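Only a single protein chain was left out; the remaining protein chains are all shown in position.
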Amino acid sequence: MSDRQMPDLQSEFDPRNLEITKVGVKGLSYPIVVQDRANGTQHTVASIQMSVLLPHHFRGTHMSRFIEILNHYRGNISADNLQEILAEMRRRLNADLAHLELEFPYFIEKQAPISKARGLQEYICRFSASEGATAEDSDFVLAVNVPVTTLCPCSKEISDFGAHNQRSVVGIQVRYNRFIWIEDLVAVAEDSSSSALYPLLKRRDEKYVTEYAYNNPRFVEDVVREAALNLEKNKAVTWYRVEAENFESIHNHSAYALIERRKEAPVSRQPE
Amino acid sequence: MSDRQMPDLQSEFDPRNLEITKVGVKGLSYPIVVQDRANGTQHTVASIQMSVLLPHHFRGTHMSRFIEILNHYRGNISADNLQEILAEMRRRLNADLAHLELEFPYFIEKQAPISKARGLQEYICRFSASEGATAEDSDFVLAVNVPVTTLCPCSKEISDFGAHNQRSVVGIQVRYNRFIWIEDLVAVAEDSSSSALYPLLKRRDEKYVTEYAYNNPRFVEDVVREAALNLEKNKAVTWYRVEAENFESIHNHSAYALIERRKEAPVSRQPE
Amino acid sequence: MSDRQMPDLQSEFDPRNLEITKVGVKGLSYPIVVQDRANGTQHTVASIQMSVLLPHHFRGTHMSRFIEILNHYRGNISADNLQEILAEMRRRLNADLAHLELEFPYFIEKQAPISKARGLQEYICRFSASEGATAEDSDFVLAVNVPVTTLCPCSKEISDFGAHNQRSVVGIQVRYNRFIWIEDLVAVAEDSSSSALYPLLKRRDEKYVTEYAYNNPRFVEDVVREAALNLEKNKAVTWYRVEAENFESIHNHSAYALIERRKEAPVSRQPE
Partner (left out) sequence: MSDRQMPDLQSEFDPRNLEITKVGVKGLSYPIVVQDRANGTQHTVASIQMSVLLPHHFRGTHMSRFIEILNHYRGNISADNLQEILAEMRRRLNADLAHLELEFPYFIEKQAPISKARGLQEYICRFSASEGATAEDSDFVLAVNVPVTTLCPCSKEISDFGAHNQRSVVGIQVRYNRFIWIEDLVAVAEDSSSSALYPLLKRRDEKYVTEYAYNNPRFVEDVVREAALNLEKNKAVTWYRVEAENFESIHNHSAYALIERRKEAPVSRQPE
């Protein structure tokens, strides 16, 4: 018996008159290949969510088609062809609106500041894309999480020696109108902190990084403001959300700050 | 030397002209006491986030004051006095807007359907509250996560015997204008599923629950629609967001659905 | 129809001739009350695992009985009555050997070093207990995870100013022959680190803590050795395992160390 001869409950009429905002698959782990500024492409593993808007008159969606589409594109997924994948989702699932979210570790080779020793550092990134019939329904958000050091300005100021510092994570999300590399947002986050992190530091690097952070104290508030200032200047960015979380070395909780802003339209910004 | 004689960097003027949307503490674990419909109160442990809006002219907020406020109220935190805590946060931190989020396990005693054997079941709940100078700035969202069973209608229909089923989580978030118990939302979620879960089932209960679920097949789409229909009828609810995630027993990923809707104002709904 | 009239597959003979090392329930969340040195008792929420040895001739165990026993004791679970609970598990499940593991957040009120401001700090603790027919089969391990500060001795030594520091977690597990409080192991861990953490610090406390840590630099190796030296001296401790993990503020990975040692029998220790 073929599928077509079997009952298709999902295609039945639904009398409840309720549109479903999103329906699809979630928590799907899949190997993908993404664009990499230094090396062309990079192999990684993504946690994927795919969904569509379901009109009120259908009882359900056809979940297996999401997997079929994903299989087709797994060798090449990038910010460039998400629109194509979303269009295919809309077509195969007869949907007015489709959403695709991929979260994945992305590795960048970093050089230690003095010894130039190299190693790979992981950044958790996310693409969240939507496409609908109108421009308003289409959306793309690039998110990057960047681990950094923060050194407390207050602790430095009030103490005769030393200053507490800790690992922090800076999360940057942007909407943009010209291509932005993951590497660009990583640079914004690292420049906003007391110091970047490095996978591999020799002793002379450790001295440099320690003194550099001591000379660049930053509150969690400073980190989000510095990142926001940078993103304000970047004309390609039309909306941003910057978060910073310091895993405080003197407390068992985090200090946290967030700035979110949709920029004014270009015309109204000219008087600035 | 007292604190007042020490430098206070946080109170310094900040020249960057950027307001911080939220700044505060996060990932703070604290024992709390919450209201319990059956027993008056219940002891539990919350993960807490407290933050305020920081005007552009201040460099930082005073993080220790959040902890002082939390300490003061820890013996009695409920949906009833969150407004009071938020008002205290605004006063102590000189803030126009304050936010408080508590996520905690909440336990409800459940009886097995036939044997009436009793046990406690955990539901992860969240209070998200904000208060500002105007009514528009004030907000309260109650969220409840309810584990349930879902049995697949398609699998039942096409198979000669059996039907795949699995544990699912139904997440309900509501804004409301009259008090709603956590227990009320738990009932909405359980009624929308193929069957409620139980901590303790004897064999005669297991027979009942197995047959009950088989008689009530539900797609993930059905679960969110049934819950949404129920919340549409509840006049106290002014906004809702219902999510369901099925940890599919035939796949290594989840099926997922979401309905979110802000109800029309009562007056404008009459012509419907 | 009562349970006794229904088929009981679990009690059937199993022909595979394989004893099951452990079988039971896991990931069960339950409110419990534990002993608290300062306040008598403390309400918290535990993640629980209960299991028994299943002889080769039975097909299965009766899972609902674990929950019945847990229900009976939930108002009062402490290191003192675990043996009683285990005995009840052995009796109700006809088992030669029973295991019980409870992991829970435990809160201790801490005073800031100068201002004496108070707040609660969370420590994740675990009781792992077993009981069998012989003394050899009976076991009890107390585990405590203690968040602390570590300041890097190398970074301090080689840098002209400052030193990188970070939050670390010290995990201590012990077997003992005389009662030991959770609070005792917390003190061992905090004394082994560069500084304890505090939920609430005013500016004069922050100065104190910053300078204290700078004066007490500790590698991850130092932390486990200092804790081990302390546990070696404690005659109540018969076995210990100390782990420390530094969430390095200059790297995106942790530094880690572990010392595990079963002490010699008392007789052979006398010549020390």
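Letters are used for the chains, namely A, B and C, taken in the order the chains are written, and counting of residues starts over at 1 for each.
Operating definition for what follows: a residue touches a chain if its C-beta (ideal position, glycine included) is under 8 Å from a C-beta of that chain, and two chains touch if they have at least 3 such contacts.
Please read these numbers as outputs of a predicted model, since none were measured by experiment.
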item	value
Interface with the undisplayed chain - residues on subunit B	121-122, 147, 149, 151-152, 154-155, 158-167, 195, 197-199, 201, 203, 206-207, 209-211, 213-214, 247-253
Touch list for subunit A against the chain that is not drawn	1-3, 6, 8, 28-31, 42-45, 64, 67-68, 70-71, 74, 105, 107, 115, 117-120, 122, 199-204, 207
Contact footprint on subunit C, counting only the chain that is left out	6-7, 9-10, 14, 16, 18-29, 49, 51, 54, 59-61, 63, 153-154, 157-158, 219-222, 224-226, 228-229, 245, 252-260
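The criterion applied here is as follows: only the chains that are shown with their structure count from here on.
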item	value
Chain separated most widely from subunit B, comparing mean CA positions	C
Shared interface numbering between subunit C and subunit B [over half = same, under half = different]	same
For subunit A paired with subunit C, centre-to-centre distance based on mean C-alpha positions, whole Å	36
Subunit A-subunit B separation of Cα centroids, rounded to whole Å	25
Between subunit C and subunit B, distance of the C-alpha-averaged centres to the nearest whole Å	30
Per-residue overlap in subunit A, given as positions that touch at least 2 other chains	154, 158, 252-253
